[in-house]
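Apart from one protein chain that is not included, each protein chain of the complex appears where it belongs.
Coming up: chain A.
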Amino acid sequence: MAPDLNKKLEDEVEKYRQTQNDMKKFVTQQQQLFITKTENEFVKQEFENLDSEANIYKLVGPVLVKQELGEGKETVEKRLVYCEGELKRLASLMKDTEKKLEIHREVISKIQQQIATNK
């Protein structure tokens, strides 16, 4: 009985570790998205303060291309919407992963108790 339980424990701990790794990846992605979002918000602010006569340029590879202020604003706005969507998706993914982690923890503790009482 005990060896089976020990194996079960090992499996559960392994699953827990994998879920933790997933969580870490999500956190990193979230941080990256925050950075991108903030950067785009800065640019949006700067664009708001410009009048329509101002010239803006976009860096496309090694080339600086002149752009319409309206187009630039649109591009930034689209990026912001994308970031927010991704952040929301990540947030709900992270909530689910947190729940998974909690379930793993409970299972692990139950198995540990069983092992203890069987001794």
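The definition used in the following text is that contacts are C-beta pairs under 8 Å (C-beta built on N, C-alpha and C of every residue); 3 or more make two chains touch, one makes a residue touch a chain; residues count from 1.
In the analysis below, contacts and distances are computed from a predicted model.
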Mind telling me which option in "Septin-12 isoform X2", "Phosphatidylinositol glycan anchor biosynthesis, class U", "Prefoldin subunit 5" or "Proteasome subunit alpha type" is what UniProt lists for the chain we can't see? "Prefoldin subunit 5"
Looking at the whole complex, which of A:46, A:68, A:84 or A:98 touches the chain that is not displayed? A:46
Touch list for chain A against the chain that is not drawn: 36, 39-40, 42-43, 46-47, 50, 54-60, 64, 72, 76, 79
